[in-house]
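As you look at this complex, bear in mind that one protein chain is not there, while each of the others sits in place.
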Amino acid sequence: MFKTPEFKENNHANELPFATRILCATAIGALGLGLIFALILSENISSSLPALVQQNLTQSGVQNPVTAVLLNFRSYDTLLEIGVLLTVAIAMLPNSNFNSDINPHMPGGSRLVSVVNSAPVNPPLEALLRWLIPMIIVMAGYMLWTGAALPGGAFQSGALLAGAGVLAQLSGRLQFCFTSTTAKLLLTIGLITFVMVAVGVATTTGVILQYPLELAAPLILLIETAATLSIAAILLLSYNTLATQTFESSSEPSVFDKQPSALSETSAPNETLQSQTAEGPKP
Amino acid sequence: MDSLFSLDILLPTLVGLPLIAAILTTLLKSPGLRASISIAMALIQLIIVATLLLWLSNSGTSLETQYQRYSLGGWGAPLGIDLAIDGFSALMLALTAALTLVLTVYSRYYFFEPHSRLDKTARFWPLWWLLIMGINALFLSGDIFNIYVTLEIIGLAAVSLVALDGSRAALTAALRYLLVGLLGSLCYLLAVALLYRAYGTLDLAQLSAIAEPTAITWAALALITTGLLLKTALVPLHFWLPLAHGSAPAPVSAILSALVVKTSFYLLARFWLDTLAPAATDYGLLMLGVLGAAAILWGSIQALRATRLKLMVAYSTVAQLGYLFLLFPLFSPDEDARGAGLSGPAVSAVGYFIVAHACAKAAMFLAAGNIMRTFGHDEIARLHGLAKYMPLSLFTFAIAGASLIGLPPSAGFLSKWLLLNVAIDTAQWWWAIIILMGGLMAAMYVFRVLNIAFISVDEKAQTEPKNLPTNKLPTIMSLCAFLLAMLTIVLGFNAELILDLVTIGDDV
Amino acid sequence: MEFDILIDGCLVVGILILACLCLATKNLFTAIVLFVSLGLLIAIAWVRLDAPDLAIAEAAIGAGLTGAFLLATWRQLRVAPANNDADTPNKSGGDNVQNP
Partner (left out) sequence: MTQESLYIIASIGLFGIGLYGVIVAPHILRKILAINIMSVGVFMLLVVSASNMNSTPDPVLHAMVLTGIVVAIAGTALALLLAVKIHTLSRDSDKDDH
C-alpha cells in the first residue's frame, strides 16, 4: 500500500488498478453508511460530564469551561500533548544544530532572530508586514489573556504568534535560526513550566497537578503563557526547517548500521580498517 | 500532605521522571553529561518500579479494588484523569524499566562517536526518553482519550528514532511507519468518539462497568481492533514493521520490537478482555486467534527467506507476535470469569511470554547491531566464520534463539509450556499444534544463521577484505546483549517471580 | 428553523465536495489550495456547531499553518536539482515544473 513514496506529480505508473480502487471505494462506502445509520439511530445519551464541569467550574479558577477542562480538570492530557509537540520539535531541529565544526553559515550567526539583507526585498509586503505583525502579536496577547473567560487560550495564541513568525520569514528580511541555546530553552519552556508547576503544587496540596484554589487562576495563566511561547517557537521551527532548510545530501557515511545498499562497492570498509576488534583474533 | 509521601505518588513519578530526563537531555550541550544523566535516570526508574512492585505485592492481598489508582489533579474519575495499575500493567512497567536500563547503557556506547562531525546523541536522548515516557504513560493510563495521546507520543517518537540514521532506507521506512501509525491512531480516536457518544464517560473502569453489547460498541471495538492491529503489525497489516525495525539503529529496533509493538497488544487485551468484554463475541476472539496463527506461520516463512540479519530478526518479531494473539481464544471460554479484569492462566502465560520474547528479541537485535557495527554489513550469506571473530555476540544470538524456539532451560520454553497447558485445559488442542509448529520454524531460521556462522566455508572467502571485521567494538556493548540473553535463562528457572506478579491486582 | 437547516445543508455539501475535489484534482498546488479552503469551511462549521474555541484553532492551525507547511514542502519538492537560493520565493506561478 505505501511501498515507496512517490514524488512525481500525477504519474499513473504505480497507481492501483481500477478494479481495486472501485472495490476499496465500495467497501469504505458500505462501512461508512452502516456507521452513519448506527450513529443516527442510536440516541445520544446526555453524558454527566458537562454538568460536572459546570459544578466544579468555580473551583477551577477560570470561567471558560474549555480552558478549565484543558488546564485544570484534564491538565495531564495537555502536558502529554505539549510533550508531543516537543517530540516533533526535536525531530525538526536542523542537523547544523548539532555540528561541532560546521559553524552555521548564515550571516546572522546563531542569534535567534537576525536581519539578513538590509535592502527591502519585497517593499509592498514589507509595508504590510510592518503594520500587520505588531497587530498579530497584540492579538495573540489578547487571545491568551481572554482565554480565561472567553474563547481563546494557549494553542490559539501560539498559532497566531507562529503565523506572525511565518509572515516575517516570508518577507525575506528576517532570518530565524534555532541553533542557539536560547532557542532550545524557548522550545522547552512550556514543558518546564508545566512540570515545575505540577510538582510545585503537589508540595502544598499533596496531589500532583491539583492547584490550590486561590492560586489556580495565576498558575493557569503562567502555564498558558509558557505554553504559548513554546507552541509558537515549535511551529515556527517546523516552518523554518521545512521552508529554508537545505538538507545536505546525507550525513557522512558514519560507522553505524550502514545499509548494504549504501555501502558503495568502493572499498569503504578498508579505509576504516582499524585495529582488530577486541574479541576478534589477530589476522 | 499525607498523600504526598504515600506510595501512590510513585505512579505519576514514573511518567514525570522520563519527562524531566527528556528536558534535561535537550538542554544540555555535552554528550558525556547527557549519557551519564540518562544512565542515572534509568537506574532511578528501575528503583521506583521495584518499590512500586513490592508495595503492590504486599498490599495486594488486602486490596479491595482491582487497581491501585491515582487521580491526577484530585478531580476523580469521570472529570479528571486517573492513573491505574494492576498486575498485567505492573509486569509491563517492570519490563520497561529493566529494558530501559540495559538499552540506555548500550546506547551510551553505541552512539559514542568522538570523531564524528554529526552528534546524533543530541537528538537521540530526548527522543529516547520521550518514547519511554509515552510507554510508561500508556501502561498507567486509565482514560481512553489519554491513551490516544500516549499512542501519538509513542508513534511520533518511534518514527523520529527510526529516521535518526538519515539514510534513505531508514527515512522511507520511518515515513511508512508514521503513515500507518497516524492511520491507526485516527481509527482509535473515532472509536473513542463512538464510546463517548454511547456511554458518556472516558474512564476505563467506569466503561467496563456499564458496557453492554450494542451496535455502537461493536463498531467501536472493530475500529479499535483495526487501529491497534495496524500499530501492532499483525499479519495482514504487518508490511511496515520489517523495514522499520530492520533499518533503525540497534537499540531503537530493540526497544521497538521488545516494547512498542507490545503496547498496542496490551491495549487490545485490555479492551477485548476487560473493558468491552461484554461486546467481545466468541467469533471475534477466534478470528484474532486465527490471525495470530497466520502471523506465526507467515512471519517464520519470511524470516527464513530474509537475506539480512536484522530483517530476519524483524520478521521473527512478526512471527512471535502471533503467539501473543493466541491469548484471545484461550482467555476463558466460560462466561463467568470474563468480567474479572485481566487475569487468569492464559493472561499469566502470555504475560510470561511477553517478558521472555522482549528479553530474547532485544538481545538478538543488540547482537545483530554488534555484528553489523563490526563487519559493516549484516548479510547472512557473508557471515562465514562469525564464531571465530565474535564468539560472545554469537553466543548471545544462540541463547536468545534458544529462548525464541523454546528450548528447555530458557523462559521461552516455560512460556510455551504454560500456553500449551492452557490450550489443553480449555480443550482447544489445535492451538497446541500451532505453538509447536511455530517453535519448529523458529528453530529453522535461527539454526540457519548459526550454521553459516560456525562453518567457515573456504579460506579464500575468509581473507577477502570485504568479509573481515573492520572496526573495534567496545566490549560493554556485547556484555549488554549477553546480559539480556542471560536474563531469559535466569527467568527460565524462577518462574514464580513473574507469575505472581501478573496475578497481583486481582486475587480479590 | 428552516433557514438553519438550509445553511447547514449547504455547508455540509460544500465540505464534502471540497474534500473530494482536493483529492481528485490533477495539479498538486490546486489540491493544497483546496485543502486550505476546506480548513476555512470547517472553521465555519465549528462556529455553526457553537464551538468558538475550535473555530479559532481550526482556522489558525488547521487551515493557516498546515497550509503554510504544505506549500513550503511543495516548493521544496518542486524545486529543480540545482537548489536556487531558498529565501527569495521565486514566483514561478502555477507552472507545473516536472522535477527529474
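Per-chain numbering from 1; labels A, B and C assigned in written order.
Everything below uses one rule, namely that a residue touches a chain if its C-beta (ideal position, glycine included) is under 8 Å from a C-beta of that chain, and two chains touch if they have at least 3 such contacts.
Remember, predicted model here, so these are calculated numbers, not experimental data.
Counted over the whole complex, the shown chains touched by the missing one are A, B, C.
One of B:L56, B:L72, B:A122 or B:A174 touches the chain omitted from the figure, and that residue is B:A174. Residues 4-5, 8-9, 12, 15-16, 19-20, 22-23, 28, 31-32, 35, 38-39, 42, 45-46, 48-51, 53-54, 57-58, 61-62, 65-66, 69-70, 72-74, 76-77, 81, 99-100 of chain C touch the missing chain (whole complex, contact as defined above).
One chain of the complex is left out; on chain A, the residues touching it are 1-2, 5-12, 14-16, 21, 24-25, 28-29, 31-32, 35-36, 39-40, 44, 46-47, 49-50, 53-54, 65-66, 68-70, 73-74, 77-78, 81, 84-85, 87-88, 91-92, 153, 155, 231, 235, 238, 241-242, 245, 247, 249-250. Although one chain is not shown, part of chain B still touches it, namely residues 145, 149, 152, 155-156, 159-160, 163, 166-168, 171-172, 174-175, 178-179, 182-183, 186, 189-190, 192-193, 196-197, 202.
The criterion applied here is as follows: only the chains that are shown with their structure count from here on.
Chain centres here are Cα means. That of chain B falls 39 Å from that of chain C. Contact of a single residue of chain C with at least two other chains is seen at no position. The set of chain A residues touching two or more other chains is empty.
Against chain C, in their complex, chain A makes its touches with residues 7-10, 64, 66, 116, 121, 143, 151-153, 155-156, 159-160, 162-163, 166, 170, 172, 175, 235, 238-239, 242-244, 246. Only residues 26-28, 52-53, 55-57, 60-61, 64-65, 68-69, 72-73, 75-77, 83, 86-89, 96, 98-99 of chain C touch chain A when the two sit together in their complex. On chain B, the positions that touch chain A within their shared complex are 1-4, 9, 12, 16, 19-20, 22-23, 26-27, 29, 70-75, 78-81, 110, 113, 116-120, 122-123, 126-127, 130, 133-134, 137, 145-146, 149-150, 152-153, 156-157, 159-160, 163, 165-170, 172, 175-176, 179-180, 194, 196-202, 214-216, 219, 239-240, 247, 249-250, 308, 310, 369, 372-374, 376-379, 388-393, 463, 465-466, 468-475, 478.
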